[in-house]
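Below is one structure, written out as structure tokens; comments come after it.
A single protein chain has been omitted from the complex, and every remaining protein chain is retained in its original position.
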Amino acid sequence: MKQVHSQSQYTLTELVRGLEDVVIKGNPNCLIQGVCTIHKAQVGRITFLNNPSYKKYLATTQASAVILMLEDAEICPTNALISRDPYYTYSKIAAFFDDHPPVKPEIHPTAVVGQHCHIDASVSIGANCVIGDNVTLAAGVVLGPGCIIGEFSTIDEASYLHANVTLYHKIHIGKRVLIASGTVIGGDGFGIAKHKGVWHKVPQLGRVVIEDDVEIGANCTIDRGAVEDTVLKKGAKLDNLIQIGHNVQIGEYSALAGCVGISGSTVIGKNCLIGGGVGFAGHLTIADNVMITGMTAVTKSIRGPGVYSSGVGGLVTNREWRKNSARVHRLDQLTERVKSLETILLGLTERKEI
Amino acid sequence: MKQVHSQSQYTLTELVRGLEDVVIKGNPNCLIQGVCTIHKAQVGRITFLNNPSYKKYLATTQASAVILMLEDAEICPTNALISRDPYYTYSKIAAFFDDHPPVKPEIHPTAVVGQHCHIDASVSIGANCVIGDNVTLAAGVVLGPGCIIGEFSTIDEASYLHANVTLYHKIHIGKRVLIASGTVIGGDGFGIAKHKGVWHKVPQLGRVVIEDDVEIGANCTIDRGAVEDTVLKKGAKLDNLIQIGHNVQIGEYSALAGCVGISGSTVIGKNCLIGGGVGFAGHLTIADNVMITGMTAVTKSIRGPGVYSSGVGGLVTNREWRKNSARVHRLDQLTERVKSLETILLGLTERKEI
Partner (left out) sequence: MKQVHSQSQYTLTELVRGLEDVVIKGNPNCLIQGVCTIHKAQVGRITFLNNPSYKKYLATTQASAVILMLEDAEICPTNALISRDPYYTYSKIAAFFDDHPPVKPEIHPTAVVGQHCHIDASVSIGANCVIGDNVTLAAGVVLGPGCIIGEFSTIDEASYLHANVTLYHKIHIGKRVLIASGTVIGGDGFGIAKHKGVWHKVPQLGRVVIEDDVEIGANCTIDRGAVEDTVLKKGAKLDNLIQIGHNVQIGEYSALAGCVGISGSTVIGKNCLIGGGVGFAGHLTIADNVMITGMTAVTKSIRGPGVYSSGVGGLVTNREWRKNSARVHRLDQLTERVKSLETILLGLTERKEI
């Protein structure tokens, strides 16, 4: 459950209470009313320095406090919160200033709730939600307006579905799961069999299982399994507009940036980092601790950890790009020319030796 | 209309009734309660062998029956259903175990229905649907909860729109069409004209026509035509998160994997297979029977059948990828070096000959 913070300002001492390994340098009673970025900072606000490319703004920042690493504290012109992990520390402090609207436990009178549902008294169901028969919603679950929950689906404690999320039937959502608007979970996988020139639909009989602490962005699509289940494991994080095909598994604590597409039956390991726009072929296995750079086409399984990419990268002018393409398409010819040179030269040197 | 199967188990004889070219090898009275995958099989379940990469699991499968081709029957350790097309045969048998929730013909009391609509008595309209004026819904049409159907749209027999599908005005949906949740059909095409530095909207006056037996996945967008119609022809199959620009035509029985984007006025032929993440420029013509591999950039028309790809493929380590990029960008230089060698060598050999 989200902690509620009711004050409009906090001292640095209050902000770091309970955080391990954070040391205040400067005035612990400095009052903070909100957050800011380091380069557009204001008095009364707190910021953080994590990305080295923003370090140039530190010396002149107008913030009243900066969360940073010990090595950067020296040149900090104001109060500092020294942390081994400034971005994590910032995430905890920013929560004090979170103004996302609070929700109250109620079933909105316009919501349509099916039969035989188990709905905890602490659940909040927004206007115009449609809950199918035999749905279970555990303590603290929040459904934004317009959510549609299919028959026999279950949502575990403290999960939060924003407005207009669609769950098909028999979907399982774990604890503390966050799902942004427009996301569709449990649609049929893309199973079609061609027979005598015509596609036939292959029934999709599996479910989708979303484990605890998963976060899913807006307008994603996560298909139900064909036979077994599609599974997003504990703590996996998905950005927006991601397509997860049937039978896919995403490992624990893996993070996928926006616009990723994963074809059916591919299994991704733990702690992977998948860049934006990456596409995976089907039936692949990706090891744990793999990082894939943005827009890579993953066409084969990856057996060990490391950073992977595809093809030829590099942003260039369109003129240069046209040349590159031409050069690559003439590589055969260049190779032949080198071969000819080798033959001639071999002839020359052999004659010499004779 | 979906066939209803009410038993919890079936003999192999019952399962193959009516299927041509399927032969039972083993015990025809073997009882089957459900489906399974070949590598995680269970007693009482039926599976299939289609993808050769799963053949290694056949000899040890725990399934009670396997649908497979004649050549694989020899090593099948259990009952076999021999078929020339195991995946198609599986699609028919799996339908016996489909537990998608049944729908009943009713207009939910919360649905908002416009004036002058023609709605067959067998139609099912889910909770919170909004049906505009002058809409026609033929026999057996199902609208899941939250669907919005624009004015003058028509949906023909037995088509099924899952929850939260949006149709704009004057859209035509054929017979037995399936549309998954979140898909938007008939939004304005991306028609903008720049005049004196400012974009002006170009009215989009065409419609969208979805022919019979088309299937469309979740969160797709299919824009209405600018002048004429955008058309998905009979039996075309679209996965999730696909963008279809204005005036596009998709040929009969073509199948598009997830995350494909097709720019305006491109025409795709019949029986094409388009891989995931493929992008098409506008105003192209793609022949029948074309296959395009995943994430290809289709920048020109394709005149004949075949398999097409773009650029340079191959998944490599990021280190190798950086090298590749550098190598390609130095190709001019390499070509120059070869040219120099050729000149020198020509000089040498000429002198020799003299």
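We call the chains A and B, going by the order they appear; numbering starts again at 1 in every chain.
Methods note: a residue touches a chain if its C-beta (ideal position, glycine included) is under 8 Å from a C-beta of that chain, and two chains touch if they have at least 3 such contacts.
It should be emphasised that the depicted structure is a prediction, and the values quoted were computed from it without experimental measurement.
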| item | value |
| --- | --- |
| Contact footprint on chain A, counting only the chain that is left out | 34-37, 40, 47, 51, 53, 85, 87-88, 90-92, 94-95, 97-101, 108, 110, 126-128, 144-146, 162-164, 178, 180-182, 213, 215, 217-219, 235, 237, 239-241, 253, 255, 257-259, 271, 276-277, 294-295, 311-319, 321-322, 324-325, 328-329, 331-332, 334-335, 338, 341-342, 345, 348-349, 352 |
| Positions on chain B contacted by the hidden chain, ascending | 110, 112, 128, 130, 132-133, 146, 148, 150-151, 164, 166, 168-170, 182, 184, 187-188, 190-195, 197-203, 205, 219-221, 223, 227-228, 241, 243, 245, 259, 261, 263, 277, 279, 281, 283, 291, 293, 296-300, 302, 306-314, 316, 320, 323-325, 327-328, 331, 334, 337-338, 341, 344-345, 348 |
